[in-house]
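Removed from the display is one protein chain of the complex; every other protein chain stays in position.
In this document, chain identifiers A, B, C and D correspond to the written order of the chains, with residue numbering beginning at 1 in each.
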Amino acid sequence: MPDQLLFGMEVFLNGLMAGVLYALVALGFVLIYKASGIFNYAQGVMALFAALTLVGIMEGQVPFSHLINAVFGTEVHHFGWHLPAVVGIVLTIVVMVGLAWAVNHLIMRHLVNQEPIILFMATIGLAYFMEGLGDLMWGADIKKLDVGLPQGINTAIDEVTFNAFGYGFFIDNLDIWATIIAIILVIALMIFSQYTKQGRALRAVADDHQAALSVGISLNFIWVLVWSIAGFVALVAGIMWGAKSGVQFSLSLIALKALPVLMLGGFTSIPGAIVGGLIIGVGEKLFEFAIGPMVGGATENWFAYVLALIFLVFRPQGLFGEKIIERV
Amino acid sequence: ELFIPSLTYRSGPYAANGIPTADGYADYLTLLNERDGGIGGEPINMVECETGYNTEKGVECYEALKGQGALVFHPWSTGITYQLIPKATADGIPVHSVGYGRTSAKNGEVFRWVFNYPANYWDGASIAIKHILDEEGGSLEGKKIALVYHNSAFGKEPIRTLEELGAMHGYELVLLPVDHPGQEQKSQWLQIRRERPDYTIMWGWGVMNQVAIQEAVNIRYPMDHFIGIWWSGSENDVKPAGEGADGYKALTFNGMEQDYPIFEDIQKYVVDKGLAAGAGDQIGTVLYMRGLYSALMTTEAIKKAQEIHGTAQVTPAMVRDGYEALDITQETYASLGLPGFGPDIKGSCQNHGGQGLGAVSQWNASEGKFTMVTDYIEANQDVIQPLIEADSMAYAEENGITPGCD
Amino acid sequence: MLDQSEGYVTEDGRKIGAVVMEMKNITLRFGGVVAIKDISFDIREGEIRAIIGPNGAGKSSMLNVISGFYIPQEGEILYKGSKRPQMKPYEVARQGIARTFQNIALFEGMTVLDNVMTGRLNHMKTGMFQQALWKGKAEREEVENREVVEKVIDFLEIQNIRKTPVARLPYGLKKRVELARALAAEPSLLLLDEPMAGMNVEEKEDMSRFILDVNDEFGTTIALIEHDMGVVMDLSDRVVVMDYGKKIGDGTPDEVRNNQDVIDAYLGVAHD
Amino acid sequence: MFYREAGDFKTSYVDDNQTFPIKFDRYRYYAVLAVAFGVVPFFINDYWANAVLLPFLIYAIAAIGLNILVGYCGQVSLGTGGFMAVGAYATYKLMTAFPDINIFFHIILAGGVTAIVGVLFGLPSLRIKGFYLAVATLAAQFFLVWLFNRVPWFYNYSASGQINAPERTVFGQAVTGPATEAWATYLFCLVFTVGCAILARNLTRGTVGRKWMSIRDMDIAAEIIGVNPLTAKMTAFAVSSFFIGIAGALFFAVYLGAVEVGEVYGINKSFLVLFMIIIGGLGSIFGSFAGAAFLVLLPVLLKNLLVGTMGWPTDLAAHFELMIVGALIIVFLIAEPHGLAQLWRVTKEKLRLWPFPH
């Protein structure tokens, strides 16, 4: 096989893997959008916050130590324990559920039946708040996150492809894990939203808050539930991305990588997040590979958006999104 | 009283880097106050102003602080530096951008109030190539060097220089831009894996550094052939990649030993008195030392100014004279409790940027620290000087400045 | 059936003119659902034409076809004697066809006055640049059209809520504002989709009066969908009855009332 | 009865169509203008100009522009940063290519250029709606920033890739470049701000404005009653981008003077301006001003309060600042989802009834 084709294939595969990582972030958006029609701008910050909390708990960091030390003149930093990842993850989930509860009781509950843009704005406020809170709680330094997932080139694939084509493909172990986890998540969430009573209630809420209330669906419960799940998805995304770059502020910016995925797949579709992710991942990587060098590179940021935009012109609700109902 | 503001970024996307830098800067000034009663007997009043690395906040800080009689500004961000160049020039306040900012500001005849001691990005590019030349036994003929850079003005800085040097040494340059913020670099690193460049140079910032180093580890790129600019070489950048990052190299223009005598003083006069800036947990890190080094250059300039003008209470204009007369030698470093800490610097009206000396440091993962692996190397000024001349003259023309010393 | 070419004179002596709009063999499908199946009927100048039928019969869809919002798969529409090419809804509106909607479609964020003023869009011609400068042509035009709108507002007796945002209005008033918006356009053909749903008798009486007056005073042709048989029988000159997308009756109220198909499908019991 | 309109009768539709039909409002408006033009320039200093007033005035223009698109026409856009960049780079190219023409016209022209670009990126809005459109406009944001970063022609091949505003004068007084006086830059921006506000007000009170609002409130119904969605949406994009372009131009030329596109006109700017109009009030010109004032002033105030007055460490203060801004946004939304402008309206309504509660 010609080299270019081989390279292209490798890029394609890596695009798929990158796409899965985008999809992990997009899933969180989809969940909340599906359940309340809210475009949750804070999703990225939630991923950061979850990852920070996980590291903090595992490393036994004292939360708010900086503040405590400044106020009381003490010198506390660490509890001095190192917890295994599983314990850390469980405790972090507890924190995220608490967060979901707080978000519902302090914010969402008071904004029932408001226009989507207002709710969107509220999530921006939330993002600001959590950004400040995350820093204050766990500090701004870059932390290493290691929950025991393998990372680096997968030698088996490398060897197999080398024997077959004379060129070993690079596939990152972490990406393989991400794919497995993402598939499990997507299947579980799909079952949840399509086939359970809560899933149906969730879609009802997204359509009409008031009507949902009138049939006895408790918005409080539904919202705490979805925000918790979204928090959990954020944690997963935070773990995956945190493993790549360390846990730090910029983690919250991965939201920007998820948005085109969201558009393409449809805001309301869980499988859409995965398919959209794959298309975006492959599309941007191949474009950068084939066309990038001609236009000076670094095209990935905008290309994903342009690709999604072109798709939308033909299908305004995204690939799998619910049809936008236009009637008079 | 000497009013020295410090524009810090202890919050925002780059806080992890901003905190140690600001701490080092602050601790050094506190040390002088506590130990020596200031500079030349005049106490220092340092005020921090938080910019969050945001240009507009930087402008706000500048305007707020200049009114209070600021002697010199360290913008700590290239964007803010560009803002302040015309403003501070008009206001007559020196701006010192330590190893960042506008490279051609080295030409003091055009940029009368701007300093970028001790080295600039073009120096950095040249030093990196020189180091590679040393490693390769003097010839780069037929070699391939990749530049992974932040796709912004900052990242693009070394391209011209590297191209010129490429023509000179006969290596091929591969350019790989990474768009902000740089969390996804698969494309770039797959390409590196394919093209197998002999060396990879990186001009990165923020999360881009961590991801690049992690990806390099993933594709098993030989880390000692991977060299970052000085802003891509702090503990923050390598730690997330763990053991794999061992051997990664980065440029530096200041020392990073752990046993400078000054640490005892800092412990005694600053930390023990509870005066340490921030949490006090950054002492000795690369960026802390860089902040400290910046403070050192500034205070030396003020000392010079006091000498020249014979008064302890200097003005910004006097501080500029001090900067232009800056003369830091190895004796100076030693006398300050920092033997061998930095390169010699000798300024003048024409030269606002020093001699362009830099060294290479290497990450030792098991010990968890960077160590210098070369002496200070001098950048190829024959290549750089004309570039600086051209760029600064273009600026002078655009802005109607008549170059010259007053 | 009535003869096709000439007009006729109603019982109360109004003269009805020639056919203005003719629907010919219209069929409209949505996926598997056939909303309208091969329906033909006409509307004559100056008449009040009612469309009735059970829920889901395709009445609103028919109005949407006339408005150009739905494009029928089959059939053609003749307007003022010539075949109407496929048009965008706003182009249809420019031909002098105005309408109201079943589920009130007012612009909730605007005041009543602004809503009614939008009805006059097609009469206002100043360009954007003149508007931006306001003084002069734009202002003059605004005032002229405002006068027309005020007349409509007076006519429908909604002066006191002129400056109220419509979102706050109760249902019945909203319906009236919608009518005002349609009237402001000074249409030659007015389509009303259940204008009296959600009103009590007293309000229906008022609304009936408005409709009759519009028809009388301005000679506006009206096509009307309504479920209140009293209203339909009293107001309309001719009635089309639809059921499951098919036409099952067409004629004067009396004819329709006594049509057994209509009774079975829609009325349930014979209405007096 | 603090607030009265009784006895203030209108006898013509012209009067009734005024911007401030109530006398009290009208006088207050004149008073504000008089102070802004006649008093402030004499007391302004660099700090007030550069830290507060210039950003306020310029953001107000951008907010008015975005409000036309989002608040009046209902097309949510996140491309503001990119469009501001178009304005900035257009001015830069014009300033350097035609140095003899007054900067005033360069800025207006830059607005025009932005309007064209805006229309181009607005075309998909004919198909794409709601948040889908919002996200789609990010394509403009990222692409434009990439383009200005990528193509050296835009920054005149300068080595640093930055653009610097050379000195330009109006009536002999420098308004760009290093040697400007605070009052001059302030007045220059103020003229633009007031001009834009008046234009926006005129457009929104007439037919064009009603077309926009009808599209916003119910696009299908609007089309059926005769609004051409193409022209309505495109004019909204054009006008909105025109203002945003002017804001971007002033931001670069007058306020900052030197700009790197990714840093200054990044996505954060898009969000910031959107926050302004939501906090201020969608579909309200006054709201645009209120929102701009709120988000420009609040951080400065908080910083001065926490660091200056209470002496907190800067980093703690910065974190708290974020948290407070975030919490305030939420509190405001809960108290009044329709923004400061609505809050103001409700207050007026209450004052009108005062001392009776209803």
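Assume a contact is a pair of C-beta atoms (placed from the backbone, for glycine too) under 8 Å apart; a residue touches a chain by one contact, two chains touch by 3 or more.
Simple rule for what comes next: contacts and distances are computed from a predicted model.
Student: Looking at UniProt, which of "Branched-chain amino acid ABC transporter ATP-binding protein", "Diguanylate cyclase", "NADH-quinone oxidoreductase subunit I" or "Dihydroorotate dehydrogenase" names the chain that isn't shown?
Tutor: Hidden chain identified via UniProt as "Branched-chain amino acid ABC transporter ATP-binding protein".
Student: Name every displayed chain that the left-out chain is in contact with.
Tutor: Every shown chain touched by the left-out chain: A, C, D.
Student: Looking at C:Pro54, C:Gly75 or C:Gly251, which makes contact with the chain not pictured?
Tutor: Considering the complete complex, C:Pro54 is the one touching the chain left out.
Student: Quick one: which of A:Ile217, A:Val247, A:Met263 or A:Leu307 touches the chain that's been left out?
Tutor: Residue touching the absent chain, from the options given: A:Ile217.
Student: What does the interface between chain D and the hidden chain look like in terms of residue numbers?
Tutor: Per the touch rule, chain D residues meeting the hidden chain are 346, 349-350, 353, 358.
Student: Using the touch rule from the top, list residues of chain C that touch the missing partner.
Tutor: 12, 30, 33, 53-57, 60, 102-103, 157, 168-173, 194, 197-206, 208-209, 212, 227-231, 234-235, 266-268, 271
Student: Just checking the interface: what residues of chain A touch the absent partner chain?
Tutor: Output for chain A: 112-113, 197, 200-201, 203-204, 206-221, 268, 322-323, 325, 327.
By our rule, only the chains that are shown with their structure count from here on.
Student: Which chain has its C-alpha centroid at the greatest distance from the C-alpha centroid of chain D?
Tutor: Between chain D and the rest, the longest centre separation is with C.
Student: Going by C-alpha centres, which chain is most central here?
Tutor: D
Student: Taking each chain's centre as the mean of its CA atoms, how far is chain B from chain C in angstrom?
Tutor: Roughly 74 Å, centre to centre.
Student: Can you give the whole-Å distance between the Cα centres of chain C and chain D?
Tutor: 42
Student: Show the residues in chain A shared as contacts by 2 or more other chains, in ascending order.
Tutor: In chain A, residues 66, 132, 135, 140, 296, 298-299, 301, 328 touch at least two other chains, as defined above.
Student: Could you pull out the residues of chain B that touch at least 2 other chains?
Tutor: Within chain B, residues 10-12, 15, 19, 151, 179-180 contact more than one other chain.
Student: By the document's touch rule, what are all the touching chain pairs in this structure?
Tutor: A-B, A-C, A-D, B-D, C-D
Student: Where on chain A does chain B make contact in their complex?
Tutor: That would be residues 7, 10-11, 14-15, 17-18, 21, 65-66, 69, 73, 77, 132, 135, 139-146, 151-153, 170, 172, 241, 244-251, 253-254, 257, 284-285, 288-289, 292, 296-301 of chain A.
Student: Touching residues of chain A toward chain C in the complex: what are they?
Tutor: 328
Student: Within their complex, state which residues of chain A touch chain D.
Tutor: Contact set of chain A toward chain D: 39, 66-67, 70, 106-107, 110-111, 114-118, 120-122, 124-133, 135-136, 140, 256, 259-260, 262-263, 267, 295-296, 298-299, 301-302, 305-306, 308-309, 312-313, 316-318, 324, 326-328.
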